[in-house]
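Note that one protein chain of the assembly has been removed; the remaining protein chains are unaltered in position.
Each chain carries a letter (A, B, C, D and E) given by its place in the written order, and its residues are counted from 1.
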Amino acid sequence: MNLIHSDKIINAIKELSQYDLLKGLCHEQQESLPMPSSVALEEIITLCRAVIFPGYFGNASITKHNLSYHIGVNVERLHHLLSAQIQAGLYFSRQQGYAPAPCINPEPLTSQKVAEIKEKGQALSADFIASLPAIREQLATDVEATFLGDPAACSFEEVIYCYPGLRAISNYRIAHRLLELGVPMIPRMITEMAHSETGIDIHPGATIGDYFAIDHGTGVVIGATAVIGKHVKLYQGVTLGARSFPLDETGHPIKGIPRHPILEDNVIIYSNATILGRITIGKGATIGGNIWVTEDVAPESRILQSKARK
Amino acid sequence: MNLIHSDKIINAIKELSQYDLLKGLCHEQQESLPMPSSVALEEIITLCRAVIFPGYFGNASITKHNLSYHIGVNVERLHHLLSAQIQAGLYFSRQQGYAPAPCINPEPLTSQKVAEIKEKGQALSADFIASLPAIREQLATDVEATFLGDPAACSFEEVIYCYPGLRAISNYRIAHRLLELGVPMIPRMITEMAHSETGIDIHPGATIGDYFAIDHGTGVVIGATAVIGKHVKLYQGVTLGARSFPLDETGHPIKGIPRHPILEDNVIIYSNATILGRITIGKGATIGGNIWVTEDVAPESRILQSKARK
Amino acid sequence: MNLIHSDKIINAIKELSQYDLLKGLCHEQQESLPMPSSVALEEIITLCRAVIFPGYFGNASITKHNLSYHIGVNVERLHHLLSAQIQAGLYFSRQQGYAPAPCINPEPLTSQKVAEIKEKGQALSADFIASLPAIREQLATDVEATFLGDPAACSFEEVIYCYPGLRAISNYRIAHRLLELGVPMIPRMITEMAHSETGIDIHPGATIGDYFAIDHGTGVVIGATAVIGKHVKLYQGVTLGARSFPLDETGHPIKGIPRHPILEDNVIIYSNATILGRITIGKGATIGGNIWVTEDVAPESRILQSKARK
Amino acid sequence: MNLIHSDKIINAIKELSQYDLLKGLCHEQQESLPMPSSVALEEIITLCRAVIFPGYFGNASITKHNLSYHIGVNVERLHHLLSAQIQAGLYFSRQQGYAPAPCINPEPLTSQKVAEIKEKGQALSADFIASLPAIREQLATDVEATFLGDPAACSFEEVIYCYPGLRAISNYRIAHRLLELGVPMIPRMITEMAHSETGIDIHPGATIGDYFAIDHGTGVVIGATAVIGKHVKLYQGVTLGARSFPLDETGHPIKGIPRHPILEDNVIIYSNATILGRITIGKGATIGGNIWVTEDVAPESRILQSKARK
Amino acid sequence: MNLIHSDKIINAIKELSQYDLLKGLCHEQQESLPMPSSVALEEIITLCRAVIFPGYFGNASITKHNLSYHIGVNVERLHHLLSAQIQAGLYFSRQQGYAPAPCINPEPLTSQKVAEIKEKGQALSADFIASLPAIREQLATDVEATFLGDPAACSFEEVIYCYPGLRAISNYRIAHRLLELGVPMIPRMITEMAHSETGIDIHPGATIGDYFAIDHGTGVVIGATAVIGKHVKLYQGVTLGARSFPLDETGHPIKGIPRHPILEDNVIIYSNATILGRITIGKGATIGGNIWVTEDVAPESRILQSKARK
Partner (left out) sequence: MNLIHSDKIINAIKELSQYDLLKGLCHEQQESLPMPSSVALEEIITLCRAVIFPGYFGNASITKHNLSYHIGVNVERLHHLLSAQIQAGLYFSRQQGYAPAPCINPEPLTSQKVAEIKEKGQALSADFIASLPAIREQLATDVEATFLGDPAACSFEEVIYCYPGLRAISNYRIAHRLLELGVPMIPRMITEMAHSETGIDIHPGATIGDYFAIDHGTGVVIGATAVIGKHVKLYQGVTLGARSFPLDETGHPIKGIPRHPILEDNVIIYSNATILGRITIGKGATIGGNIWVTEDVAPESRILQSKARK
């Protein structure tokens, strides 16, 4: 390598290695604890799918005779991976708060604290697994709603195997349950995985009822405090967002305030509509596409964009 | 593992393994038949690209002397994989209809029926391969339209190698041909792969003419019965959707009714416009962005969103 | 294989192998030069991230003692891969121009020209690496803006690890620097990688100031000549596009003309708004969602879509 | 590439592609049948080990509660892979005989014959699986003999996990059972895999009693018609071979004639001894190393190499 | 699947899952502890080689400037992997003794004991790493001896990169140091890896001086209590073994008694010679090939096999 290039590179390495300048940009994991890992989370989601929809995902040919073997092995592997990822999330999120975390964690975890995190990770994973039958039941309603709402769908099987909307809803329902159990970081990573695959961004904090369907879905955004009833259907590009958010005296956004819409049962929202703020879209209302809604909409009503000009 | 956790998990396994409760959520593949496989389909698409655009995809350094070796090996591998995937699609889609398929397929396939499916898979794959020269010819028009329509494009090579619009159109043209041949399931999986990669969701049933271009493309949706002429250009976020769909007496959507727009030649549609229903956008019309169109638009006309308010 | 199938396939291979019909669809790489490779580019981006945000990406457990080892090894591997990819881009883009390149490159590179490309690739890679400290500094402002702008964000760590907006901005800042250095093809491939992962399409040619934040982001498009100030925030689906572009006397778009918007400091644009043409959105202006803007907007003003109809 | 090189290569391709000159060197597999695959066979052996010695091989953490899940899933996967490999062996070995098989198989299999081979493969695989409990029982005696025969062995666990002798004996016992069932080709491939890993070459046709131990083992050869009693121990480099073999009138070796030694119970043979021909080493005899034995050895006797010269 | 086959398989699964019959054949690892892993050990050996012989193994291009980065990253990764493997070995070997371990470990490890094992694993790994400079120095003498002893060797580089003898000696020197530190199980696995690759089986307990060379090497066996001086050279097939070993009153071999040969400095032993028992081969002696030696050999003497007969 040419000497001038070599010098430039050596200098860059020196500059980039100045530890004291790394405030907030560097993460120092205690060695004996796992890192949150998108590879592990992908296997976790695949295992959940294989358990919820036997025979679709994973290599196995399911029969009446071998169903319990496959469920058993998959659930066990799920517990193994999920315990570790929950531990990773618990550790990763210790330093929350507004002030950017300094790169070096000032107090390393004691081995007792590490043991507590391990135990907690295993307990939360077991609690999650105990919820899987209920998650399966709810997803069955979503499959049905998706199938009935799309004339192009040929069978339940096609919906389960191919539809991005169902994929995003599955990840959301899994992530939402983990968030309810108090797991930090990991739920968000799980919904972001679906966001990347499908373009559908559902915050794990949202509350969503049975028979939920999203058609096509690219560009859908559902915020952290949104509340959605039963039999609701969204098309691509729909935003359920916040209009603005109050700041505290230090200028930071106040967290946890309800700031996203409430959609009552049987609402339909067409493509690219933006619904902002803690407003209520009443039962059975239909919202046309490409409109900007920041006020309540009455039940059973129907609103559309104003006429185009030519 | 802690005993309480262990009990929770053992119970969950039992509940999740109750075969009789799995109606519609379980898929039972007959052992000697392949499953539709997204891994195989990705290789199929890569092989199609390598055959259509020699030298861009795959590892080979193409020359006049070795072109036929590479085409030969790639086409043969394509036939091997595609035959199996078509068979998988044929089997997977046997139980179509509105009633959710029971998990266990009541009548296992006879070995004669299996043999027929195998033969049909091979025949359809060969027919598809016979169409590849025509597909290449049509994609050449799309490359040219994309290049000419984007001042930021530097060369045909950049368009072929980098442009998500062309990638989505390639998958669509392949999937559309397979659908024309009567292949179930697989065409939809192929367009969903492009949907996930590019955010562009073109139903394989749509009919699209030569010189088609999509710029940027994220959020584009083109429905199953849409008809698009020649020299049409769409920007990101454009929906060509259905406004509503009639239900049959059992409350299920009636399939196969034309319900998406017709775009005549030389139409341009700007970003995030939503065009719904079996309407016609006349030859040479320009549709501005962010508007909601549910009525015919005259040829050569130009419509825009109504003025903003301040 | 059935004989009729076999004949169809053999004929298709023959047709597809006709070298003389391949104008513009075939790429012939000179054997001793690398191809642009998305696999290599993904490793390059991962290495950049590992160097910029130590401890988040890659397997390493970073400490004060080992920071310089890891930076050293990663920067060196980055230089190795990036030099080769820049060479690939330089070669790939030799034949630019409107006329579709014939498949065979008429004049093969001399070995002196090859040596020059190699030397240039190494020099540009070293220059890029010398810019990494500045890129890190600017990305630190983006992390802070993203964190402060989202009440749902729990820590800097979550922003760095999970937020697609930051991921797209990182790829853009890397690609923009490479474009400034004169590297062809590769910058576009890097922003397209982020486009595919996040649905955010930022052209590497755009100019973007510090403290830039994109929330959710799916469907965002930022054109090649857009100019964005400091403390700007965009929501999902926002387009900063061109309205139209002048053609030269041969009917081809004229390249390099400023045709995208200018956003001054502190502008906020809500979801799915489309801003087209070389207009200026004044300092501190707020643009509501779902609107179509093709004229200048005054500083500190606020515009919204016209009222919906019921 | 230089033109002269190019011509040499093109000529070589032509010469090497002359189909008619390929007699006996080319294998033409009927497309719908699998090839014997060393990758599949390695997974088969790993699955057998995981079933026979639970908790040692494979990733699982075995407990009383999950043992049956793991056995179930592993046995099922074993059946899936083994059925296919047995079919491959049955097809591969159709053309046996002295005359070198012509490259093209003159009569392609009818689909009925293919179905028969499939059925036979499944039946033989199930028969093999039914033998696994007995194989496990016999291998338990080999583990014990190996442990007791080596002062350096610390535990049963070390023997099962690390000892090449046990690994070779495991492969042999699996392969021998398959050969007894009439499976062609595959048994030999399984013992060759152990041969490559351990340097121990046991023909699957040999008959070997309980409590068999091989120490170190590199270079051991046990021929196809060898018969070995119980509690026999061999050291590295021992050959149990054929002295010569009668030819038939066409000059080909006559197959199936007993031509390898018989070792009665409790025989010990030291390193590098060569025992040739259908001789009997009597019960309890000890054979010293590096000697050449072609005649019967009486029970309880002890023979050594003649004295060295200085 | 045919019903009869299915029944056979279901029965086999039941039989194989009988937990109480698994004495001594089943291993139950406590979940939070790693298993000894040959994959991890292969990476460990590759890292040791990369540290000892920089530039030969691993991908890096070593220069004066980057040497310390690479050593740093490799040593750190080595410590990470080796600590875990030593822990695995410590746990795995808890139940040693003659009585076959019952499958279920009666007393699960307390979390304090687990913490002790972790701490011990880290301490022993650090001690091993502190020995690497000395190991490198000793291997340098082996490289030189191998080079000088083989007229076919062209350079030190060829010896380091290609010679199986050096590969086996490297694994031995690493394993021997780990055994000296008291690490169980892992040293044996490391020498078995070399045994499988090279056919050379050196027990980690053997004591071997500087300038040791093995030529070709297949079939070499060096027992656990062998003692080898400096400048010794062995050819392929040489055994340094035990003649017999005393049993204790329960009929088990007594462990730890010196039972293998002592080779003084400058001894050469030709191919396939077998040297058994605690005898001494005096300084400078030469032992011809294919002989069986069970008595002391005087210094500087030379012994050969007795004459062949014709």
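One rule holds for everything that comes next: contacts are C-beta pairs under 8 Å (C-beta built on N, C-alpha and C of every residue); 3 or more make two chains touch, one makes a residue touch a chain.
In this text the structure is predicted, and so the values were computed from the model without any measurement.
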The chain left out touches which of the shown chains?
B, C, D, E
Would you mind spotting which of E:Gly199, E:Gly223, E:Gly241 or E:Pro261 touches the chain that isn't drawn?
E:Gly199
Which residue, D:Leu22, D:Leu181 or D:Ile279, contacts the hidden chain when the whole complex is considered?
D:Leu22
Just to verify: which one of D:Val51, D:Leu139, D:Ala152 or D:Met189 makes contact with the chain not shown?
D:Met189
Touching residues (missing chain, whole complex) on subunit E
51-56, 61-64, 67-68, 71-72, 75-76, 79, 119, 122-123, 125-127, 129-130, 132-133, 136, 140, 143-144, 148-152, 154-158, 160-162, 164, 197-199, 216, 218-219, 235-237, 270-272, 288-291, 304-310
Over the whole complex, note the residues of subunit D touching the chain we left out.
1-2, 4-6, 8-9, 11-17, 19, 22, 24-31, 36, 92-93, 95-97, 100-101, 103-104, 184-185, 188-189, 192, 195-196, 199, 201, 203, 205, 218-219, 221, 223-224, 237, 239, 241-242, 245, 251-257, 259, 272-274, 276, 288, 290-293, 301-307
Provide the residue numbers of subunit C that touch the chain removed from this figure.
6, 10, 31-32, 65, 80, 111, 115, 118
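The rule is simple: only the chains that are shown with their structure count from here on.
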Just curious, how far off is subunit E from subunit A if you go by their C-alpha centres, in Å?
49
Chain centre separation (subunit C, subunit E; CA means) in Å
52
Euclidean distance of C-alpha centroids - subunit D vs subunit E, Å
26
Residues of subunit E that touch two or more other chains sit at 1, 6, 31, 80
What pattern do the touching chains form: line, ring, star, complete or other?
other
